[in-house]
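Heads up, one of the protein chains got dropped from this complex, but the rest are sitting where they should.
Right after this comes chain A.
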Amino acid sequence: MTDSTFKRFVEVGRVVLLKSGPSAGKIAVIAEIIDHNRAIIDGPTTGVPRQSFPYRHLTLTPIALTKLPRGAGSGVIRKQVEKEGTVAKWESSTWAKKRAAMEKRRSLNDFERFSVMVTKKQRRDVVRKTLAKAA
């Protein structure tokens, strides 16, 4: 298979996003494939304990570690992740930023929601005035 239409593979070193469980919303690395339903994932830098996890509760990301031996231990994964700056790559991706923005939006308290409304109004006002002047 020289050119696959698929871009994200389940493979050793693939960074995954956990969808459910106590570590939901965190990223981890696939350390070893158990079978077609589960893999061992580990996130030493993101606080995900090494465990078996089903693919159903994972989302594959486009990020993968370039070099990771099969069945690597937590220490090896930590070193590789720190060397390649994987967590920084994830945090700077649009996907992660959108997730963070949604989380912030859902966690706003009433005063913050009011402040958002006020700043949006101010921005809208400036935009309208500039548009009126240009026309």
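Everything that follows uses one rule, which is that a contact is a pair of C-beta atoms (placed from the backbone, for glycine too) under 8 Å apart; a residue touches a chain by one contact, two chains touch by 3 or more; residues count from 1.
One rule holds for everything that comes next: contacts and distances are computed from a predicted model.
> Would you kindly match the missing chain to its UniProt protein name, picking from "Importin subunit alpha", "Sorting nexin 4", "GTP-binding protein" or "60S ribosomal protein L20"?
Answer from the UniProt record of the missing subunit chain: "60S ribosomal protein L20".
> Any idea which of A:52, A:115 or A:130 touches the chain not displayed?
Answering carefully, the residue with contact to the hidden chain is A:52.
> Which one touches the absent chain: A:15, A:29 or A:60?
A:60
> May I ask you to list the residues on chain A that touch the chain which is not drawn?
Given the touch definition above, chain A has residues 4, 6, 8-12, 32-36, 40, 50-52, 55, 60, 70-71 touching the missing chain.
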